[in-house]
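Here the complex is missing one protein chain, while the rest keep their positions.
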Amino acid sequence: MYEVIKLKTDYMTVTDVTDKVKAIVKKSGVKNGICVIFNAHTTAAVGIATKEEAAQRDFQADLDRIFPLRANYNHVETPFDAAGHVKCVVVGVDVTPIIKDGELDLGDDQAILFYEFDGPRPRELHVKCYGK
Amino acid sequence: MYEVIKLKTDYMTVTDVTDKVKAIVKKSGVKNGICVIFNAHTTAAVGIATKEEAAQRDFQADLDRIFPLRANYNHVETPFDAAGHVKCVVVGVDVTPIIKDGELDLGDDQAILFYEFDGPRPRELHVKCYGK
Partner (left out) sequence: MYEVIKLKTDYMTVTDVTDKVKAIVKKSGVKNGICVIFNAHTTAAVGIATKEEAAQRDFQADLDRIFPLRANYNHVETPFDAAGHVKCVVVGVDVTPIIKDGELDLGDDQAILFYEFDGPRPRELHVKCYGK
């Protein structure tokens, strides 16, 4: 079972894709296994963190403070593209939640989040459910 | 095979759960496969790093230096709760070591670590062994 989630992001935003992933898990029919969610881009990332939007904005602001846009990157494109490559490695491009009794085994406050470090752009998340 | 590790943490600590995960792998009977260890919380994280406790304290201190507790987060709770949400994304909530010949395939110096960025609190790690 392999599905692609298509997104259209705005500049430096966080998108909650939890419901989209849950629908794929349900459709897969997998009762017990794992679910790999993979971001195929280099200036975006995927993570699992709080569903609270205020804290999501805090995270983007903190990352901007730590990796400020600057003109002296080796990477020659826009400064926010160069900074986005760095942020991508820090956050990561894949998460692997467990599937238990047909449901994603997340904590009550957790959401699956797509982090856009550039944008606006069309983006894709690849989802693979594995199990029985 | 799905098991829950229950922890009772202190404020801003690192807990080595390697032996607990090894016991679950043994109990699972999986000889070759993978082991997903998933943290279901938003102000805690899981990682694989050095078993040396001095270096673990260095890591918590460095994270505190980079993401200092501050009053101007958007997230409205305690400053260390808000900072914890940020740290959670940087460290991550899941690791997937390989199971080989019935054993966790870790390096000699590696340990599976639970990072508490708040606390003291009761916490849970979810463990799924997959394979044959």
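Just so it is clear, A and B label the chains in written order, and each chain counts residues from 1 on its own.
Methods note: a contact is a pair of C-beta atoms (placed from the backbone, for glycine too) under 8 Å apart; a residue touches a chain by one contact, two chains touch by 3 or more.
Since the structure is predicted, the reported quantities are computational estimates derived from the model, not experimental observations.
Within the full complex, the residue among B:84, B:97 or B:119 touching the omitted chain is B:97. Contact residues of chain B toward the unshown chain are 32-34, 47-50, 52, 54-55, 57-59, 61-62, 66, 90-92, 95-98, 100, 105-107, 109-110, 130-131.
For chain A, the residues touching the chain absent from view are 2, 36, 38, 40-42, 66-67, 73-76, 82, 85-86, 88-90, 92-94, 96, 126, 128, 130.
In this section, only the chains that are shown with their structure count from here on.
A turn of 120° superposes the CA atoms of chain A on those of chain B, with the angle given to the nearest 5. For this pair, chain A with chain B, the centres built from the Cα atoms lie 19 Å apart.
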